[in-house]
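Shown here: the complex without one of its protein chains, the others still in place.
So, subunit A:
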Amino acid sequence: MITANNLLLMLITGLLAGILGAVLGIGGGMIVTPILTVAMGLDIKYAIGASIIVVIATSSGATISFLKDEMLNLRVAMFLEIATTIGAVSGAALNGVIPKAILYILFGLLVLNSSYTMIKKLLGKTKDATTQAVQGDTLAQKLRLDGSYYDKATKKEVNYQVQNVPGGFLMMLVAGLASGLLGIGSGAFKVIAMDNIMKMPLKPSSATSNLMMGVTAAASATVYFFNGTIVPHIAVPLSVGVVFGAMLGSRIMQHLRPKVIRIIFIPILLYLGLQMILKGFGVNI
């Protein structure tokens, strides 16, 4: 039975996960799962079911305002969605072929390596907000992936070019595999693919990741819905909180300087990477 206290706790947890998820373009499962399992003593099985719904709620809540403010890149999203959905389906099909412990460690190392790249980017001289004068990528031009957005923090229209499309596509396959196999990293890997590999600015990367992760999560959500691992008394108050949090977060994000977003992102990535590697060794945090 649900108590008024639990209900409030889940609404607030959802609200915070939604804000953070919308700002960073991540699913928020890694924030919600520890609270549900450690603080509320819920079985990990039900926590995973709730996380899937939280990802969809973050995505849908954030996408509303990102679309209105033209922050996200719809072509990049749809093109890369081919890779994430194929990855997610293959991941689900491959379930059990490779031991999960090894997968957790491999994906964890990949996340840690990406946070190292992010730190280098933060300390480096290349500024996020300014337009980089790079030569166009022919594949990106053929697919018309280049875009622009209005940065409310610097009050400037930022035009950007997308690079290394095959590399980004490959990373999105990995992102799909990770979420299909382990149900994790739904957004983090997508931001990494766009920001680190395809050299998109951080804000449209985060906004586009928000749009995409809902589609990827929906692909695997029906299994959890029909096998009873999505518990309504938990998933619903969380989702309501998340939707409002994500709507708020997507507004906050647009006023933050890209550097600030990156400073929040790096410890979250380090935490995610560590969480995954520890899980590989059988430690849940």
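A few points about this structure:
Heads up, the rule we're going with is that a residue touches a chain if its C-beta (ideal position, glycine included) is under 8 Å from a C-beta of that chain, and two chains touch if they have at least 3 such contacts; residues count from 1.
Everything below uses one rule, namely that contacts and distances are computed from a predicted model.
Going by its UniProt record, the hidden chain of the complex is named "Integral membrane protein" among "Integral membrane protein", "Pyridoxal 5'-phosphate synthase subunit PdxT", "GntR family transcriptional regulator" or "4Fe-4S binding protein".
Here one chain is not drawn; of A:Gly61, A:Gly108, A:Pro204 or A:Gly280, the residue touching it is A:Gly61. Listed residues A:Ile12, A:Val240 or A:Ile268: the one in touch with the omitted chain is A:Val240. When you scan A:Ile31, A:Ala219, A:Ile261 or A:Met276 for touch with the missing chain, the hit is A:Ala219. Listed by residue number, the positions of subunit A touching the unshown chain are 1-2, 4, 7, 53, 56-57, 59-61, 63-64, 67-68, 70, 72, 74-75, 78-79, 81-82, 85-86, 88-89, 92, 143-144, 148, 211, 214-215, 217-228, 230-233, 235-237, 239-240, 243.
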